[in-house]
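Missing here is one protein chain; the remaining ones are kept as they sit in the complex.
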Amino acid sequence: MTMVATAMAGGSLAQYLIISGVLMSIGLAGFLTRRNLIVMFLCTELMFQGVVIAMVAFSRWHWEVSGQVFVIFILTVAAAEAALALALVVLLYRRRDTLDAEAWTELRE
Amino acid sequence: MIDRLWFLMPELIVLGGAVLCAILGVSRKVGVRNLLPVFAGWTLIIAGVVAWLFVYVPSTELAAVATEVPLPWLGRWVVIMSAVVGLMLVFVQAGLVDRVYEAAVAAGRVAFDPLRTTRGEYWVFFLLSVGGLMLTSGASDLVWLFLALELTSLPTYVMVAIGRVDRRSQEAGMKYFFLGALASAVFLYGFAMLYGATGTMSLVDIRTVLAEQVAETGSMNPLATIGLMVAVLGIAFKLAAAPLHLYAADVYEGAAAPVTAFLGFVPKAAGVIALMLLLSVTGWQEDGQLPQVLVILLWVMAVLTMTLGNIGALLQTRIKRMLAYSSIAHSGYLLIGILAGPGAGYTAVLIYLVAYGLSNTATFSVLAGLRRSGQEVEFLDDLAGLRERHPIMAWGMAISAGSLLGFPPLLGFWAKLLLFMAGIASGQLVLVIIAGVNSAISAWYYLKIMAIPLVGTPKSDAASIERVDVPGARFALVLISGALLVMPVALSDMIADAEAALREPDKMQTVDEDSGHAGGSAIKQEQPSLQS
Amino acid sequence: MTVSMLNILQSAVGVPAVPMDQVVVATDLRWAGIILLLPLLSLLLCGLCAAMRVKSKLPAWCTVACLAGSFVLSVLLYVNYNPPGEVIPLLSWMNLSWGDGALNSFSANFALYIDSLSLLWIMFVTGLGTLIAYYASEYMEPDLGKGYARFFAGVSVFLFAMLALVLSDNLVMLYLGWEGVGFASYWLIGYYYTRPAAVAAAKKAFIVNRIGDLGLALAVYLIWTTFGTVQYDELMTVLESHSWRAEFEGWTISAIPFLLMLAAFGKSAQLPLYVWLPDAMEGPTPVSALIHAATMVTAGIYLVARTYPLFLLEPVSLHVVAWVGGLTALLAATIGMAQYDIKRIMAYSTVSQLGYMFLGLGVLTTYGAAYHVFTHAFFKAVLFLTCGAIMHGFAGQLDLRKLSGLRHMKGWRITSWTMLIGCLCLAGFPLTSGYFSKDAILAEAFVTQGPGFEILGWIAILTAGLTAYYTFRVWFRVCAGPVSYEPGDELHDDHGDHGHGDFHPHAPRFAINSVLVVIAVGALVAATPYFMSNKADANIAGGWVADMVHDSTARAGLPGLAESQHPHSEEVSHGAHEHPTLFGMDPHKAMYFVSGAVGLIGILLAAYLHLWKRKSADALRGWLLARGWIAWLPRAMERKWYVDELYHALVRAPLWILGHICYAFDRFIIDAVIVDGTARVPRLIARWLQPLQSGAVQSHAVVMIGGVGIIVLLLALCLRFEWLGVVL
Partner (left out) sequence: MPPMSLMLANQLPLYLPIVILIVMAIIFGAVNILGSHLLGPKRYGEEKMSTYESGMNPIGTARRRFNVRFYILAMTFLVFDVEIIFLYPWAVDFAQLEPGSPEAGLFLGRILFFLLMSVIAYVYAWKKGVFRWD
């Protein structure tokens, strides 16, 4: 375990950014390809977490704490969004009995 | 003791009003629930007056506090603007939200259930969102900017969904929420890169660090540049600027007309102000130049936005969709001002926001004030012959659409003129010419909006269009139409105020050193004096 | 780092505003503001009448009274003003200054600029406005209680805007008036809004005018940045001070006249923006007479005359003005020859005559142009008003093939004879007013030196002949010959139950007849200013009208003015060195004979083809159409040289196509292909792709993210970023 800790302390920033980018991309790909509203929402959360990892990594890299403060706020806003998404999903499900994003295409040109 | 919290006074008042609305909204008494719009309105009035008379009065100690904020006096303009336009929106929305449920309770068909009423929540979200817009103007760091933007947009998602009981409004809310969350993630990623490149969250410090980097390496840090680009593109969602504009048509159409009036102004204004802060502080360096990449980016966005918006509006028959596309086009015009930069460009943007916010609210107040067999008016042609039944509505529509088109002598014309002049002055002649051509294209559909209610031949079933029984929307319409006609008289005052709002902290401080308490006159000393 | 908006203005202002020495600020003439206020009052009264649903002719009388008041005050103003020009401040509006010194300021106030040019204009605008409003009180009778008040409100708005345009002392107020007359014109062309053609015509007029307005807006801005002021008196002072020229040799000097020209061509219906004017005839005839013949369309001439010193700085711009004017005159005349709708013929003749006026401006004879504006206002108003009387009486009949011999019909004699007077003037029949004003322009085309001006002169003479021909084609067909007529398709209610067989045309009554006679007499009398002595400068020809221009901003365009009096037009030569001749005579003298002869030939040709041998006109047309080598000519003339079709192809169609491409993209690519189309893609791919592009949320998201990605990638690649690896 000490080796892991060493990696955290002196490890390359690139690795964290790659993880962050991968999370971001997975979230994006999921958002674009999945049709279930809840899964889509989870994917946006995944993107937020990608940002969070980047923030923490940069914060550590610069040895400056405000990045981590930002993370706390991002998590809070993400929680608020989760509550909102939950309410919205319940509302939509009651209306149509489905969570398929494709069922909601009444508004268009 | 003057603390930075002092600057937050109007926002705290709005927060207090929101709390009050939340608690009163679950009251069992109908009278109390009906008072909510009144509370919301007074909250905004008090916030505006406090900002006007007490908060942004320059003094030495306040100026010392203000140095951490990039544009400390911007709040004055934004808070008062939000309060004024917000008050108009209160009139437009009052009594129109949650009608079905409240009517059922009043008729005794259902028992009152605090869990099912949404009137209180609506006004809470309304106030919070307006408060978010006010907060945006005071942002000194990325965290604040992010929180203010989210505070502005999160409530709007709910307002869209609960604004009326309709499948389409729920669909609109869903689309708005999901795409909004996506856009938030995008601009957050941009913020993260910006932070990574500079190692600080504070906007002022970011500028210093970037300037140092430019001085060392001769060009801007690529990571910071990409970060800024991504952040700008993410914030473009709030403005409904291309390529993140597609949601606007669907959401505006799906939401209830009073909510659409709100959507057309508050999130857009917040986005514009966020862009102003972000770019003025990080983008423009000491040499007065924006990095070439950002210039190209904003240029392309502006052209795409106004062209796609206007062409989209050309072929619409549904009036809300048409206005949605037109509001996209207006974002494109606003981007010209942003591109023109601090000073003339931003001054024009501030004035344009007021003109656009008022005119937009007025057009939607017509739609909010009319019903056809209990439903909203959907097609433009339905308004034909409106003048004969409801002349005030028809003329108000003509004046506000004329102002959106930029018809002299209405306020919208002067605002557009200032924007274009600022664009030319900053060397963006081609962009302004494109905007002029776009403006000409937009005449096509704006004239339709103006002419059909006034001189159109009514359809056989036109009689079924009725006014709603709440006079708020008409009241707002008359007020705004009058304002659009009268405000150009005070144009030079407005320019002076807008310029004063854009002062940077250091300059303000020098003014205040010798002027003691009489802060109001201190502002006037450096701004253009008005002779009459 | 920040650049204040006012700083930008400041940096652009480099010219010290020299205190003006000539133009006097006259506060004692402030009552002149009432000239502007009276039409506003009339608008207010008409609005009240409309609101109270007045069914009588009250709105008409209100308008006539107010306009008559304006006219009287205009004449009083002419009597009372002091020659070099006066500024009458009314209301302060924009007075910005930033810092000390004269150069750090911008003003645009509601103030009146009174000089001979603006006085000439307001006098005929208010005078004709009064008469035509009186005429309209009878003409608009069928609309009593319906659109009557709306019509007169529109006329009042127009008069107010037109007077503001003419009287303004700065370009910003002129711009307001400019937009105002455009709006009033839109209002009145679309008066019969139930007719799709009228609505389309109104829209067309508005949109075409907007193109010109864009030019004016840009020109005002450039003038401001270049000269630091938009007020005429300061502008002229700056232009006349020699110091500024060394500093300002920028591109703006060349651009300003061309932008102004664009604005003038839009408003005054010149190539290539003339297409709206013939369509504007869809409005009520008094409107056509007032706005689209006599007054509003001359606003372009006024603008050029007002800013003439700016044109003199860039001689090429004047050459362009001359050529565009000459070619428009010819083109419109040829189209007018082949039309059958008399009102449309008059519309094309207006375009053609406006072309003459621009030709006059281009060949440095502002007084000729102004004189022609003056005479044209009268005789074209008469022609339109007679057309209107005929249209009114014959239930909308305007086809000259279906009307004949009005001269012999009871009650139509006054109409016929006043029309003859109008025709004679328009055709340039010797010793009529049109003859003198046209000669002044034609002769100067031969005198002034410029690229191909001699050719231009011959084109103008040819056009004069064509004008005489098509004018008398109308008169001989409609008023002369045997009596026969068919009613039009707009039977009023009182004729509603009559068939075509027992249709009785109702002849014009007192209001129309009296106005016709007064204006016709005016058209004849308009020749006298040519012989009245000019007080200001005995050296110049042209009589009293030359006097009118002499004291104004356009005085540089007076022939005979000594070279020394042209302060900054060294490049623009009047050709005084070698005096050119025409047929061995002084062009001014020769032109009396040449144009008189050409006009007579045209009239005789028209008499032959349309009075004595009416059959032969059709035979000639048939003969022309049968010859392959020439058949294109009559065909193109009848189809108006395919200009509308050309515009359709060049401007409207691409926009329409672009709009539909976007619509189709949305409909067939976004909705059909992405949403529905994926279902048809083979199942293997669909299983992977369908969720990507099916739901509407995701299709929006794809565009969003795709857009962001493409923009970021392109920009990043463009600027050759070394990728993120370098940063880390």
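Going by the order they are written in, the chains are A, B and C; count residues from 1 in each one.
The working rule: a residue touches a chain if its C-beta (ideal position, glycine included) is under 8 Å from a C-beta of that chain, and two chains touch if they have at least 3 such contacts.
This one's a predicted model, so the numbers in the text were calculated from it and none came from an experiment.
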Open item on the list: I'm checking contacts with the chain that's been left out. Which of B:Val26, B:Ile46, B:Ala211 or B:Ile433 qualifies?
Closed with: B:Val26
- [ ] Mind listing the chain A residues that contact the chain we can't see here?
- [x] 1, 3-4, 6-7, 11-12, 14-15, 69, 72, 75-76, 79-80, 82-83, 86-87, 90
Task: Where the unshown chain meets chain B, residue by residue - done: 19, 22-23, 26, 113-115
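The rule is simple: only the chains that are shown with their structure count from here on.
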TODO: Would you identify the shape of the chain contact graph, picking one of line, ring, star, complete or other?
DONE: complete
Task: Pair sharing more residue contacts (C-beta pairs) when A-B is set against A-C - done: A-B
Task: Computed distance of Cα centres, chain B from chain A, in Å - done: 28
TODO: With chain centres taken as the means of their Cα atoms, state the distance from chain A to chain C in Å.
DONE: 63
- [ ] Mark out which residues of chain B touch at least two other chains, giving numbers and ranges.
- [x] 174-175, 178, 182, 250
Task: Multi-partner residues of chain A (at least 2 other chains) - done: 17, 31, 40, 101, 104-105, 107-109
Open item on the list: Looking at the complex, which residues from chain B come into contact with chain A?
Closed with: 141-143, 146-147, 150, 154, 157-158, 161, 167-168, 170-175, 177-178, 181-182, 184-185, 188-189, 191-193, 195-196, 199-202, 249-251, 253-254
Open item on the list: Can you tell me which positions in chain C touch chain B when the two form their complex?
Closed with: 1-9, 12, 92-98, 175-176, 179-180, 183, 190, 193-194, 199, 203, 206-207, 210-211, 214, 217, 221, 655, 658-660, 662-663, 666, 696-697, 700-701, 703-708, 710-712, 715-716, 718-719, 721-722, 724, 726-727
Open item on the list: Touching residues of chain B toward chain C in the complex: what are they?
Closed with: 174-175, 178-179, 182-183, 186, 197, 221-223, 225-226, 229-230, 233-234, 237, 242-244, 246-247, 250, 284-286, 288, 292-293, 296-297, 300-301, 308, 311-312, 314-315, 341-344, 347-348, 407-409, 417-418, 421-422, 424-426, 436, 440-441, 443-444, 447, 451, 455-457, 489, 491-492, 495, 499, 502, 504, 528-532
